[in-house]
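Structure below; questions to follow.
One chain of protein is taken out of this complex; the other chains stay put.
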Amino acid sequence: MQRETRVVLLVLLLAGGALYLHTTTTTEEFSRHNIGWNGTSSLPAEEVRDLSRLDPGSTLLLLAPDRPFTPEEVGYLRAFLDGGGRVIIADEEGAANPLLADLGSEIRVRPGNLSSLERDYAHPGLFRGYVVGNDTLFAGVETALLNRPAEVEGGEPLIETSVLTWDDVDGDGRVGEGETFGRSVVCAREGNLIVIGDASLFINAMLPENPKFIENLQPVQIDAVHSRIGSRNPIINTLTWIAERPPAVAAIAALAILPVAWRFGRKRE
Amino acid sequence: MAGAKKYHAAAVLAVWLLIVTFFMILNRTLDLEVFFVLSLIGLLVVAVLIDGAFSRPRYMRYLGYVIIVEVAIFAYIVAEKILEIIAA
Partner (left out) sequence: MRPRTSHIILVAAAVLLTLLLAGEAVDPVLYAAENISTAAHADPSTIEKRSPGDAASVIPLMDELLGHTGTLALTIKIKDYESAQRDLARYSELTSQFDRLVVTLDLSETDIAEFQKNNRQNQEAMAALLNDSQRLDELQSLEIEVLDGDQRMAVVYEGEALRQKMRETYTAYAKREPETTRIATHYGANATPYQESVEVLAEVVGAAEEWQVEWQDGNGTSAGGSGGVAPRSPLNITVTPREGRYGENLTIGGRYVDGVPGTPLTIYVDSRIAGNTTLDENAAYAYPYRIGRILAGPHLVYATAGAIFSEVATFDVLPAETNISLAIAEVNRTAVACTGNLTTEDGRAVLNAPVLLRLDGETLISTQTDGNGTYARTLILTGGEHTVRAEFNAAGYPLNSSKSGVVTIQVRGEGLSPFPFIAAIAAALGAGWYIRRRGLPPEPPVPEEPDIEPPPEIAETGPSVEIEGLPPRDAATILFRALRERLGIPATKTPRECARLAPDHVAFFERYERIRYAGETPTDEELRAMEQEALERDD
C-alpha cells in the first residue's frame, strides 16, 4: 500500500504544479502574468497605481494604454512632465491619441500595417528601424527590431524606417495598387514625452532582440492602472489584491498556521 | 510485494516518458515519431534490465511480441526518412 500511496502523492504533486501554473498565469497579450512569448513578465519594471505619487525625475512607461485618463490624472502627468520626469507612451492602436491631445502634444499615433522590403525575417512586419534622433534612451543603439509598428506623426523623429517601407492596406505582403514606398517615423519626442509606435518592443520574445534599449530604459515604472498589463482572470486579480495588502497576507498566514498549532497542541495533552 | 519487479519496470518506463514529454513541451514541438522512437528505446532498456537469465515470466513473453511490432514500425519510420532524404 505504501508504494501506491507514494505514486499517488507524486501524481498529485505533478497535477498540483500544473494547476498552479494554469491558474496563476494567463495568455493575455502584454500581461505581466503571461510567461509566454507575448507577455511582459520578464520586463523589469516597478508597477505604480497612483499617478499623484510619482518620483520626480523618474521614467514612467505607459504600455498599450486601454483605459481613459481622467482630467486629474492628466494634470498629474502634466505636473510630472514639467517636473523633469520622462513619460514613454508605447501604443500600436491609437488608443493613446486622446491622452496626447489632452496633454497638449501634437504627436499622434496612426495605426496601420507597416511592412518593409528590407528585413531580416520572413514576416514583412518584423524589420529594423534606424535611430535618427539624439536621446539618452537610444544611446548606443543604432537599429531597433520593430514588430508590426504603427506610424507616429508630429514631434521630433527618433526612429525612422528604411525607405522601402509601405503601409500594406490590403495585407497581401507586396506593394500593390495605391500603396507607395516611403520612410515612416515610428518614434517621436516632444520635450520629455516620447511616443513609440510599437508596444511589442516590451514583450518577452522581443526583450533579447533590443538589449541595449531595455538597458537604457532602467529604472522604469509602469502605470499598472492604464496599461494593458493586467489580467481579467479573477484568481490572479485576487492574489494580486491580497499580496498588496500586508494585513491580508498576515491574516491568511494565521489562518494556515492556527489549525496546525492547535492540532499539535492537543496531541501533546 | 507481489511482482515488485514488474511495478518497478512500469514505473521507470512511465517516468521516462514523462521526462520526454516535458522536454517536448519545453521545446514547443510535439512530434509523434520522436516520441515513439524514444519510448521504444525506453522499453528495450527496461526489457533488457528486467530479464532474468533463467525465468520467463508471462509478461516477458508478451513483451517479446510488443518489441517485434515496435521494431517493425521503427524500421518503417527509418525507411521513410531515408526515402525523403534521397528524394530531396
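By written order: A and B. Residues from 1 in each chain.
We take it that contacts are C-beta pairs under 8 Å (C-beta built on N, C-alpha and C of every residue); 3 or more make two chains touch, one makes a residue touch a chain.
If you're wondering where the values come from, they're calculated on a predicted model, not measured in any experiment.
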Hidden partner chain, touching residue among A:T26, A:N147 or A:N233: A:N147
For chain A, the residues touching the chain missing from this view: 29, 37-38, 92-93, 117-123, 125-126, 145, 147-148, 163-164, 173-177, 179-182, 199-200, 203, 205-206, 209
For chain B, residues in touch with the removed chain: 2-6, 28-33, 51-61, 64-65, 67-69, 71-80, 83
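Criterion: only the chains that are shown with their structure count from here on.
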Distance from the mean Cα position of chain B to that of chain A, given in whole angstrom: 45
